[in-house]
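Only one protein chain is missing from this complex, and each of the others stays in its spot.
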Amino acid sequence: MNQTATNDVDVLAGDYYTRHFAAGPNDDTLILNMGPQHPSTHGVLRIVLEMDGEYILRAEPVLGYIHRMQEKMGENRAYLQYFPNMGRVDYLHALAWNWAYAGAVERLAGIEVPPRAEYLRVISCEMNRICSHLLWWGAYILDLGAFTPILYAFVDREEIMDLLQIITGSRLTYCYFTFGGVTADATPAFIDGTRAFIKSMRSRLPMFKGLVTDNLILRKRCEEIGVIDLDMARRYGATGPVLRGSGVACDTRRHEPYSCYNEFDFAIPTASTCDAMGRYLVRMDEISESLKILEQALDMLPDGPFVNPKAPRKVKPAAGETYFSVESARGKVGVYVQSDGSTTPYRVKLRAPCFSNLSLFAELSAGTLLADAVSILGSLDLVIPEIDR
Amino acid sequence: MIPACLAGLAHARTVDSATARTGFTTNLALEPAAVHDAAAALYKAGYFLECISGADFAEGFEVLYTFDRFEKPERVALRTLAPHDAPVVPTIADIFHGALWHERECFDFYGVRFEGHPSLLPLLLPDDMELRPLVKAPEARKSREAIVFQTPAPPAAADSAGEKAAADPEAKAKAKAAALAKAKAKAAKTASETAQAAGGDPA
Partner (left out) sequence: MSLVKNICDTASGLYSLLVGLAITGKNFASPQLTIHYPRQEVTNLDTYRGHIELVPLEDNPILSCCVGCGMCAKSCPSGCITVESKELPKPPAIEPLASAEPGAKPAKAKRTVGSFILNYSLCSLCGQCVRSCPSDGLRFSTNVYFAARTRAEMTIDLVERFNRQAAGKKGA
């Protein structure tokens, strides 16, 4: 169904979105496509820019290059069959999406999770969070032009991926959770390896700070770039480090506690500068807080079954709806499931934090330099498959 | 539980379902015309827009708006129904700019048009695609009454199952829902007729 604005639209060059964008008020500006093949957009994201020299006048992200209609797949599969899709929505923090979906259906169907399984979920999810933050850090610095730190981050990521391979079997798109618990128990090799990892990660963090965080060039690229105030966060629904970098201590693990997060002692890092540097520092501090949670969870890991033995093989929740949210590395993930009492969901809605975080880019980037726009995009920590689903 | 900012809302029908099960502190069904004022009230009261999603029921396309607060967990769900043949809902994109994208996605998947939206272009689907993927075949649509409007079962008699269930809110909700599902099958038609006749009766 074609939307035609004026007759001039058909005369302009470019595809559908370029034509609509180019029919703007100015005539002597450059229309530039950033993406969808671009090393700094962190996925197949296309942003149509109207440039006045190096300054961006207008920006409009164009989505849909990796849209796979995950929500339709949710209606066509039995509840258990939809789990692998969750790992592919946000492949960097796959376990958070696993958890959101498992939590939603467990609430609908009234399936309980034994304590050991809750702790295993926390341990694996926090390790996944550290893994995701490390990749964000390396890729962000790579966008800004530094080629070394990404491989330093990958050294630590390899340790985490090897550890998670012990219990899940996978390195990236984990399919570890199931209704009523997890699919495999933690082995002594995993527990010892995780304790050794916590120690080694703690010893590496000062090196990251000395190499990158204190670096003059990084500070010049990140300070006072992309200032997001509270009103903007509220209008667009920004959550996660994007929100906490603007001074709001809102983390779903404290705000709407799920599972056993109430039993852990950890702080919610915030920054008051509201800029890209604030979001950067929040994520680095979150790595330290996740290490604290890991330590406590390993110390408090109870014995018992790793999955509820009474969890049904064929999940058929009673009719109803539920909205379950979880804190992923990017923000507040929401999975909304409607059940009509049959073996397949009636509706599955995936609320992706990056979708809301990216929607403020158009307003945020007006008037900035193109290089600063790259820094802003990196500081939002985007995973495009999560935006497009 | 309706927050103070929405207290004066006309023609609101409260969905009386257990918060522990749905995750919604407030769950209101509105007429499409009331959505814009409700959103303005929530913005003034300091809520943020969490999500806008659609659903296809036998009664029409439902658009569900979820708002929440940063300070304390208080998820407000507003839902409105648009008829299948002319699905038009006023936009809230002038208040909550995040709705610019959420409403475009809803338009992509269901074909619901948001009146007043500055540029209702396809967001995720190809621009030349006519199919609205999440629209269900008419025979596959279920009634909104069964899935959304579940009135809680009357207090259970003092049997052991009821007492055990009372201790655990999740099991309580499940027991209520299971007991109700059987009754719903028989009473669904009469319930919807009575509800439509009663109009804005909150109970």
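The chains carry the letters A and B, assigned in the order they are written, with residues numbered from 1 in each.
The rule is short, and it goes like this: a contact is a pair of C-beta atoms (placed from the backbone, for glycine too) under 8 Å apart; a residue touches a chain by one contact, two chains touch by 3 or more.
Keep in mind the model is a prediction, meaning the values are calculated, not measured.
Counted over the whole complex, the shown chains touched by the missing one are A. Touch with the chain omitted from the figure is made, among A:F21, A:W136, A:Y152 or A:Y323, by A:Y152. Checked against the full complex, the one of A:Q70, A:T168 or A:S325 touching the unshown chain is A:T168.
Residues 77-78, 80-85, 88, 148, 152, 155, 158, 162, 165-166, 168-170, 173, 175, 178, 183, 207, 210-212, 214-217, 219, 313 of subunit A touch the missing chain (whole complex, contact as defined above).
Methods note: only the chains that are shown with their structure count from here on.
Subunit A and subunit B have Cα centroids lying 26 Å from one another. Across the complex, subunit B is touched by residues 1-3, 16-17, 20, 63-64, 67, 69, 71-72, 75, 107-110, 112, 233-237, 243, 248, 250, 255-256, 318-325, 332, 334, 336, 338-341, 346-347, 349, 351, 355-356, 359-360, 363, 388-389 of subunit A. Those residues of subunit B that touch subunit A in the shared complex are 17, 20-24, 43, 46-51, 53, 55-56, 64, 66, 70-73, 75, 77, 95-98, 100-101, 109, 119-128, 130, 133-134, 142, 146-148, 150, 170-171, 173-174, 177-178, 180-181, 184.
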